[in-house]
Structures are given as C-alpha cells and as structure tokens.
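Only a part of the assembly is drawn; its chains keep their places, and the rest are absent.
Order as written gives the chain letters A and B; numbering starts at 1 within each chain.
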C-alpha cells in the first residue's frame, strides 16, 4: 500500500496518524506489525507528541541547530540541500509499530509524522502490514 | 508481550537485554525477528556497549550537548520536557533484532537499553516476535 503526502513548506512535520490507522482498519489484520517506509533522502519519519503542536517547532529548530542549513557542505554546490540529507539519516526513513486488536499500539502521547526537510514536495510512504501467526 | 520498567533517575540508560532474552527463550521461536516498541515520547530504545558502563554516561552527556535541557523551547511552558521529546526522536522508539537458534543475534559488544530522558517514570515495552518461514 502507498500513501501520498504533499508538503507545503520547506520544513514541516505532517501528522499522518489518521491515514495509517485507516489503512490498518481496512486491512482487517488483528495482530502483527506495521512497517512504514519513506523512499526519499531529504525527509524522514518519526513518532512524537502532537497534543502540544509546539513540539514540532521545537524539534525542527533543534535539528537546524545540530545541522545548520548551510555549513560549507560539498553537496550544496550541486543541489542546495545537504542539511536535509543529513537530517534524513539522523531521524531515519522507516518505522515499525505493533498492531494489536486491529489497532496501532501507539502510546497516549505518540503520533506519526512525516518530517519534510526540503519541501514543498510530493512524498510517498510505503506501508506493509505483517501478520503475526501467534 | 509487554515488559514494564521503572526508571529511578531523570536521565539514565537501563539495560534490558536479559529480560528480552528470557522472553525469546520462552517463546520457543527459533528463527525470526524480535521487534521492541516503546509507546512513550520522552524516552527511547537503543543498542550499545555495556561492558564499559561509562559509555552510558558518555552517551547521555553527548546527547545533552546536542540537545540542551533548556533552550527557549516553546513546549517547556506547558510541560518542561521538550529536550526529552527531541532526544526520543533522535534515538528512536523501536528496535528490530534478528533471532537465530532461539537466540538474539546481538554482537559481542551489544546490549539493549531503555533510554530514560524524563524520569523517573514507569515505562512499558511492547515485544513482538515474528517467526521466519524460511
């Protein structure tokens, strides 16, 4: 299964929890794991809190301090997005979340986010649901 | 399966390798993958060395340099733990480890740790063992 997401800013966190929950529901798989994969090198996937939307701002600001947007990166002379590549490696492009009773076992304070580091772009997410035989 | 861990400090790494190895043994699953998931947004899971316990101290100190405890985070006005949320995203909340001959295929210098960034708290870990048909 694939999910297509259009980012609208250069950097932003987009909550995709509801879209993934709908796919799980439709799959009718009760017990197993859900694997999300982002086939892009200047974005990432993460899980964090969205009850306070400020965390999204804090996270992007903190990543930009760790990985400045421009810092004499060699890649910037070809494509001006080296920092986005580095942040993609730090955060990661895949997530695996357990499923129980046909429901994602996210914590109370956990939502799933696409992290756009070089938008706006159209991004795809590949979803695999692996059924547990137990 | 779930494992419950009580952290006792505000920040600490807790070695959970033996607990996970016992669950694998009891599962009797010989070949497959073991998936660990932490349903919390201010903690993380990682794999690193514990033969020298100093690595735990070095790792926490280094993370606190990258993500200072207080840095005008917007979320700190609501709940004073924005840095813990950011570190959770950097380290990650899930791990997948191969199983062979009913044993976790950890390297000689690898142990599994719960990373507490906003304790002391009670933390749960959800464990799924996926059998490989090969």
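Basically, a contact is a pair of C-beta atoms (placed from the backbone, for glycine too) under 8 Å apart; a residue touches a chain by one contact, two chains touch by 3 or more.
Note that the structure is predicted; figures quoted are calculated from it, not measured.
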Homomeric complex, total chain copies (2 given): 3
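Note that in this section only the chains that are shown with their structure count from here on.
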Magnitude of the superposing rotation for chain A and chain B (Cα, nearest 5°): 120
Chain A-chain B separation of Cα centroids, rounded to whole Å: 19
Residues of chain B defined as touching chain A within the complex: 35, 37-42, 66-67, 71, 73-75, 78-79, 82, 85-86, 88-90, 92-94, 96, 126, 128-131
Touching residues (chain side chain A, partner chain B) in the complex: 32-33, 46-49, 52, 54-55, 57-59, 62, 65-66, 90-92, 95-98, 100, 105-110, 130, 132-134
